[in-house]
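These notes concern the structure reproduced below.
In this view, the complex is presented without one of its protein chains, the others remaining in place.
Here is chain A:
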Amino acid sequence: MTKSRKQKQKKQDFLRKKLKVGKPKERASNATDTSFVSKTISIRNQHLDHDPHDLTKRLTLLKHHNINVRKETLITFQKSIPSIINSRLMTPLLTQSIPLICDESKQVRQGLVDLIDEIGSHDAQILKLHCNIFVLYISMAMTHIVSQIQADSTKFLFHLLKYCSDEVVRKSWVKLLNGIFGVLGWGQIGKNDSASVVQTKKRNAKYVAVHLNALYTLVEYGCQDERARGVDNNTTESLVESSEFRNPYLIPDYPQPFEHLKIFTRELKVKDATTKGTNATLLSLTTQDIETRRASFSEQYLPIVRKQVEIIIKEGGECGKSANNLKKLLAKVFD
């Protein structure tokens, strides 16, 4: 019956300690002391003060499911553009907001146009940096299946051309022309108009005018040389630019001048160009200088434009006016 001391001790280990009121809990034998003493404590990665004006937090709201939130966010950014125009926030802001070109809501799209305008009026260079992705999304919007988005796409193009026309026409001349033709419903294949265009032609006279204006500016910047256009420009500046044009052997002053060679871009290879239509060969064409652009336009698009413009002029109205402008420009540039 008598248990040895050792056995009793062993048993003690497995007994539950009774808790008593008013006395602190006994510490476990293997507890580790974690207290330390220091003069200051600094905690990283933790912002104790939440800045209500921290705009980075609002970037995610551009993807909010609610239309109003998206719109409000765009407006907020637009208001704060003057203060952040030179901060590092601009790149994420643009990469996040450009996809809104294909947003379903008209208000959001309008808000985006305003934002772009605001940015462009402050610093056009920023828009130029993101020109590539802009063009990609605009061309995506031009072929979008929802006709409202399609109709608004030229508006973006128009505003983009205001600020970085040179970049745009240099990099994606053919692509954008194709896109505008698609939006206008001027089929390049035959008499078969696309069904949606046939149906909406009458209704969207207002949009047609916008499209025509966009086309007008595109052709103006693409095919007309600087001197003809820059009448009101500073004379010295135009002289410098024209001297550049005269001397094509100098390295041009715009950023990434050799991008069109596509040395470092990631692209899928075309199996063999011969199987594709002329469209593809045109797309692969680089349109760096004005002569190429002009040649390609007059060769591929000019007849169609002239024919269609005549029709629209006859219909008259606002569209007729813009069409007439375009006709005059074409006459000035190509005749």
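General observations
The rule is short, and it goes like this: a contact is a pair of C-beta atoms (placed from the backbone, for glycine too) under 8 Å apart; a residue touches a chain by one contact, two chains touch by 3 or more; residues count from 1.
What we mean here is this: contacts and distances are computed from a predicted model.
The listed options are "Trafficking protein particle complex subunit", "mannose-1-phosphate guanylyltransferase", "Translation initiation factor eIF2B subunit alpha" or "Protein SDA1", and the UniProt record of the chain not shown names that protein "Protein SDA1". When the omitted chain is restored, the residue from A:69, A:140 or A:329 that touches it is A:140. The chain not shown here is touched by just one of A:80, A:96, A:298 or A:325, and that residue is A:96.
Taking the whole complex into account, chain A touches the unshown chain at residues 44-45, 54, 56-57, 59-60, 63, 92, 96, 99, 132-133, 136-137, 139-140, 142-147, 178-179, 182, 185, 187, 189, 192-200, 266-271, 275-277, 280.
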